[in-house]
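Just one protein chain is left out here, and the rest sit where they should.
Right after this comes chain A.
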Amino acid sequence: MDKEELSVELKECYKNIFNLKNMLNFTQCPIKRMQIEDEILFEINKTLYMLEDYTKYRQREFTIEELSKYDGSLGNPAYIAVYGIVYDVSNSPVWGGGTHFGATAGGDLTSQFEKCHKRDLSKLKNLPIVGTLKV
């Protein structure tokens, strides 16, 4: 992710938060408000992660084709991409043989991550970051 892309992403996040804030003004339902607050927190968290990754771990850019080589088979490392960041799961105990509960390494697993871990970013915290995904 380079500088322009980061600024586009951040603007996108700002727009999302702004929209959510407007939604907050238009509802009185406490459950709906809680949901919106959660969404806002998630967006803020995402920006924090993006900034942290940008400053700390700007290492390598992967295309999807490059990433697909790192699927954990035949002694290859196992890499996965979540929210545009590429993580190394080769030595993560829950990723035996580059597979994890039906998911296979070497691709963009953002949708699976959202489905199973409900956007719980703490699951990714201890994984080493090796680069970013080129869209």
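Basically, a residue touches a chain if its C-beta (ideal position, glycine included) is under 8 Å from a C-beta of that chain, and two chains touch if they have at least 3 such contacts; residues count from 1.
The rule is simple: contacts and distances are computed from a predicted model.
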Task = For the chain that's not shown, choose its UniProt protein name out of "Hydrogenase small subunit", "Germination protein GerB", "ABC transporter permease" or "Cytochrome c551 peroxidase".
result = "Hydrogenase small subunit"
Ask   = Residue-wise, where is chain A in contact with the chain that is not depicted?
value = 72-75, 91, 93-94, 96-99, 101-102
